[in-house]
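Structure provided below as structure tokens; questions to follow.
In this view, the complex is presented without one of its protein chains, the others remaining in place.
Our next item is chain A:
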Amino acid sequence: MPLIPSLWESKANRSLEFSCLRPALGAGAGSCVTSGGSRDAARAGPPKLAVCIAVMAKENYPFYIRSTPTENELKFHYMVHTSLDVVDEKISAMAKALVDQRELYLDLLYPTEDYKVYGYVTNSKVKFVMVVDSSNTALRDNEIRSMFRKLHNSYTDVMCNPFYNPGDCIQSRCAQ
């Protein structure tokens, strides 16, 4: 009995590789690679792309949340949670727009003294939030956009995984 499920578990764990937290490989901005093979590079240190990324369900509970300075995780949790105020507001404003004109990228949600918080919402109202260091000037709008798109693709991959149970928190090998 326990043999087969354990095999499944291991597969499920491999499902999500959120690479946005990892350093950019090589030159150029949009170089986040969605592959499992660059974990060593992940430990190589700065420059970081984002200090915190979060995926939230339609009902606003977190699927996945991870921040790089792990010592003050709670601060980022609060930051992501409060940013949902703006996400909600933007979504309700967006609902009035036509369906095909809908833009998934929500732009800068709000700046704090030290961080910038960006948002992105899928058509099924799954929210992505990314916190970027304010001093990180290398990230322009385009880079943020492409990071979100990659994140969205990764998320879609997770959802396509038959071993993933919808509604569960997402496990990522990066997070372990």
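Worth a mention:
Convention: a residue touches a chain if its C-beta (ideal position, glycine included) is under 8 Å from a C-beta of that chain, and two chains touch if they have at least 3 such contacts; residues count from 1.
Basically, contacts and distances are computed from a predicted model.
With the options "Trafficking protein particle complex subunit 11", "SAC3 family protein C", "WD repeat domain 75" or "Aspartate aminotransferase" in hand, the undepicted chain maps to the protein name "Trafficking protein particle complex subunit 11" (source: UniProt).
On the side of chain A, touch with the chain left out of the figure occurs at residues 1-2, 5, 59-62, 73-74, 77-78, 81-82, 84-86, 89, 109-110, 112-113, 165-168.
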